[in-house]
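Of the protein chains in this complex, one is absent; all others appear in place.
As written, the chain order gives the labels A, B and C, with residue 1 at the start of each chain.
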Amino acid sequence: MLTIERQVRFEEVDAAGILFFARYATYAHDAMERLFDGLAGGYVALTMKRRIGMPAVRLNCQFSAPLRYGDIACITVSTTRIGNRSVELGYRIVRKHDGVLAATLGHTVVTTDLDRLRSCDMPADVRALLTAHLDAAAP
Amino acid sequence: MLTIERQVRFEEVDAAGILFFARYATYAHDAMERLFDGLAGGYVALTMKRRIGMPAVRLNCQFSAPLRYGDIACITVSTTRIGNRSVELGYRIVRKHDGVLAATLGHTVVTTDLDRLRSCDMPADVRALLTAHLDAAAP
Amino acid sequence: MLTIERQVRFEEVDAAGILFFARYATYAHDAMERLFDGLAGGYVALTMKRRIGMPAVRLNCQFSAPLRYGDIACITVSTTRIGNRSVELGYRIVRKHDGVLAATLGHTVVTTDLDRLRSCDMPADVRALLTAHLDAAAP
Partner (left out) sequence: MLTIERQVRFEEVDAAGILFFARYATYAHDAMERLFDGLAGGYVALTMKRRIGMPAVRLNCQFSAPLRYGDIACITVSTTRIGNRSVELGYRIVRKHDGVLAATLGHTVVTTDLDRLRSCDMPADVRALLTAHLDAAAP
């Protein structure tokens, strides 16, 4: 489990004045990348040097409260299931100033050879990292 | 049912060279807005003048094939269920050049008073529009 | 000279409710890409197949009126100067509903080998295209 904070930016809200719903997935991806900081070189080296990435095959979001410009989102990410090549990640996004749950997300990603865009075996260090963050009871 | 086309822009791909997964939801929202073009003034007048919007409470995405810069996405939107204040929309995103299904999305939105950010009754013209696009079999 | 129209999207405004200033440059790039539709395969083939792009080395923007959600921007692009490897493009962005000038932009780009990220000679077809759109009097 890992929690990051991210403040809603001036340009991330929509014409209704709240964080645009698609950007919750961007926030989740941000937390996933920070999870991979546990690997040497992080997600940057994994994708850009080793050419292995974790594209999404499934995304589920439940939105329960809006986030406005300036709100700080606390994004907690855990691994909820580890398959052969795929992984399920769970996220809780909480509004910091009042502790209200803003969203929960489920995100299934697949270990992928980025040059061929085909699934590939999960490297041992990736599996170890994701296992260390396993929390089957999350999000 | 309504289908729009949208070309993947230069700045919409990610470091893996494919449409960033969160942007599929943006594409879906674009199609939803075009659906509302059936109302006088479209989604713009609904949100900015009448101050009624349709924020998401749930989003499900299944990603099945990548989209690259320049690919044309054909986004088909239908109403799949109409509740009292909520509506379920279904989307299919197809890669135009080869007809491959790139993603399907389910999107539940709630009629909302944007000044108070509380759910409100669905106006009759909104209900009529969404009913006209009802296709319970979509996807 | 080429003019495109682009409607300000729900998610493109900022917390002040107007098109975020950085997105004017995105709109300009969109018009530049449409200019390159005059080449076989457009900017997509130029960058992705021939691996030649036109990254910016300079950008000047004058903002004179805001654009709001739903406003249609008319973006006119011209070539204003053609150098050996660089080109200056000028843009005028006009708010369609009242004809008010929203912004003018100057944009210098350099013919670049995208694999090495170094400037390269301008291909003859690119030069011919840009010459056809030359209007030294444009902003």
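The definition used in the following text is that contacts are C-beta pairs under 8 Å (C-beta built on N, C-alpha and C of every residue); 3 or more make two chains touch, one makes a residue touch a chain.
Treat the numbers as computed from the prediction; the structure is a model and nothing was measured.
**Q** With the missing chain put back, one of C:56, C:101 or C:120 would touch it. Which one?
**A** C:56
**Q** In the whole complex, not just what's shown, which of B:27, B:43, B:69 or B:91 touches the removed chain?
**A** Hidden-chain contact among the options goes to B:69.
**Q** Decide which residue listed in C:39, C:101 or C:114 touches the omitted chain of the complex.
**A** That would be C:114, which touches the missing chain.
**Q** Residues on chain C that touch the omitted chain in the whole complex?
**A** Counting only chain C, the missing chain is touched by 15-18, 20-26, 29, 47-48, 53, 55-64, 66, 114, 117.
**Q** Residue by residue, what part of chain B touches the chain that was omitted?
**A** Answer for chain B: residues 10-11, 13-17, 20, 22-23, 69 touch the chain left out.
**Q** Even though one chain is hidden, which residues of chain A still touch it in the full complex?
**A** Counting only chain A, the missing chain is touched by 9-11, 26, 29-30, 33, 42-45, 47-48, 68-70.
Everything below uses one rule, namely that only the chains that are shown with their structure count from here on.
**Q** What's the distance between the Cα centroids of chain A and chain C, rounded to whole Å?
**A** Averaging C-alpha atoms per chain gives centres 34 Å apart.
**Q** Compute the distance, rounded to whole Å, between the mean C-alpha positions of chain A and chain B.
**A** Computed value for the inter-centroid distance: 23 Å.
**Q** Using mean CA coordinates as chain centres, what's the chain B-chain C distance in Å?
**A** Once rounded, the distance between the two centres reads 28 Å.
**Q** Can you pull out the residues of chain A that are in contact with at least two other chains?
**A** Within chain A, the residues that touch at least two other chains are 15-17, 20, 22-23.
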